[in-house]
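Shown here: the complex without one of its protein chains, the others still in place.
Showing subunit A:
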């Protein structure tokens, strides 16, 4: 019997079948959901290179899922379609799986390599990150250094530099404490000079020869030191561990360290010590870049300090120079004042001394002219001689002073050389004959007769030299020679610096004075021309003289661009004084043959009749004033009278002319004229009588001539008219103007 009842789907006998059924269901579910997930996530992500593979894989999975799904229907008896579908699905699945498997052979290595590359890139990225970090830090450091340098170098003040360094370093590195120890003057200790936190550090000192300090000084790197080191014990001990401490040396460069061609030698012994402390309760450590920063900053500080030192030096030098300048200026002004005072004194003394001297000499010579007894004459002569000597001395001293400060200038003029020598001879012969010395003069024939130079001073020089020769000779002879110096003879071995160059309008006069006197020893020769220095031998002590003569002569000779020297073979062998001076050659000699007497100028009103004593008589006040002024303008010495009586009273032989302004001729004028004639009998003693008259006619003129007048002038009288009238009158002793 077959029953037509519906059989239960699941045969109750196979539990295993039931589990397989469930598993297949879930497999199918999973197989369908995986592609969905894949699609979902791939869609979400943008980077997934193998989409084609995805499709394949998806297909593979879907078909696998389909297979498992269809498998569900195979648990129960199923129709043929299901079987065929199942078969198709399985076939397809097998196909796709194989294809996929084949594809995967290619794809998996790729995927693996992608993975490797990814790893590589990740490593690279990490490395770059590290390097980036490093560069950033370095750049940070560099920026800090630049900023610090800028801060430090923006000032040239030593203290500011150091303070700024500490402050900036403290800020940049977030230090707890930063301190600078400077070497003391002795160089044996380090003294705490600057700190960051404490304003005015008390002068702690640490001996310089500490092992730690030596270690730091021996290298130019920043060195980590122990916080217990004496230089690092700057902060009161805290509860926590003190932070790490680094110390670095700061070279103190001196100026001498900078050679132009070399790098600065860091072999200087002087270092300061900079100590930097990290905050004590942080776990910070000194990084390399921080240490490098510190080292770089230290170098900059060293340079900045040296710059500051240079600046200080130069400021000091400049101040010194300014002080010296001021002192020199003051000294110069004092010297000028002294010179001025001396010149004033000399000028005054010059005048004050010369005036009485002049009086004495003049009066003595006048006295000589009078009648004197022999004793009186002797006395007067002595007075005259002494005062002449004194006058010479005064002149010498004053001349020398003027010579010394270069204010003396030569009075150039044309003169006769022969005359000069003859004058000297004339002056010296009396004294020489008294001493029984024979004086001879020889002038070379080619010596020009006239020369241009300072005649007075040349004569003074010759006189001085010859005078010396006479003074220092007790017996024998004096020879004076003068000639034109030739170029060959101009070069003298004793005066190598004297190289005269003769030219067309100059010649060199050489004068030699040889005496047979006491001579000069060779070692005294240089002192001869020193003023006030005299040879102290017995012969000279009585000779008088101030010792200035040769000094003055030397100055004169130098002014005349020449040279003077003395040759002597020794004591007792006489000496020769030689000098060469430069004289000019005058252009036209014949003009100066006669002494030049200027003619009296006739057109210079003021001195036409200098000092001519005249008497003016005029009753009219106005016209008297006018006439007086007129005559005074011509230089006359005018006496005025207002009446004829006064005129007769005052008239004397001193008056050369009497001017009468007569209003009415004939009355008083007659009387005055005759009285004057009586008074002065001799014609050359009588003053000339001239009348001024307002108008004239022949009769008046004849009358005037008759009564004895010497001249007649018609008014008005102009200045020129009066001048010509007076000159005619004085020349001819009579003047009657034509009518």
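By our rule, contacts are C-beta pairs under 8 Å (C-beta built on N, C-alpha and C of every residue); 3 or more make two chains touch, one makes a residue touch a chain; residues count from 1.
Following the convention adopted for this analysis, contacts and distances are computed from a predicted model.
Novice: Mind telling me which option in "Glyceronephosphate O-acyltransferase 2", "Myotubularin phosphatase domain-containing protein", "Histidine-containing phosphotransfer protein" or "Multifunctional methyltransferase subunit TRM112-like protein" is what UniProt lists for the chain we can't see?
Specialist: Options "Glyceronephosphate O-acyltransferase 2", "Myotubularin phosphatase domain-containing protein", "Histidine-containing phosphotransfer protein" or "Multifunctional methyltransferase subunit TRM112-like protein" narrow down to "Histidine-containing phosphotransfer protein" for the missing chain.
Novice: Among A:475, A:629 or A:685, which residue is in touch with the absent chain?
Specialist: Answering carefully, the residue with contact to the hidden chain is A:629.
Novice: Which parts of subunit A face the unshown chain closely enough to count as touching?
Specialist: 619-623, 625-626, 629-630, 632-633, 661, 663-664, 694, 715-716, 718-719
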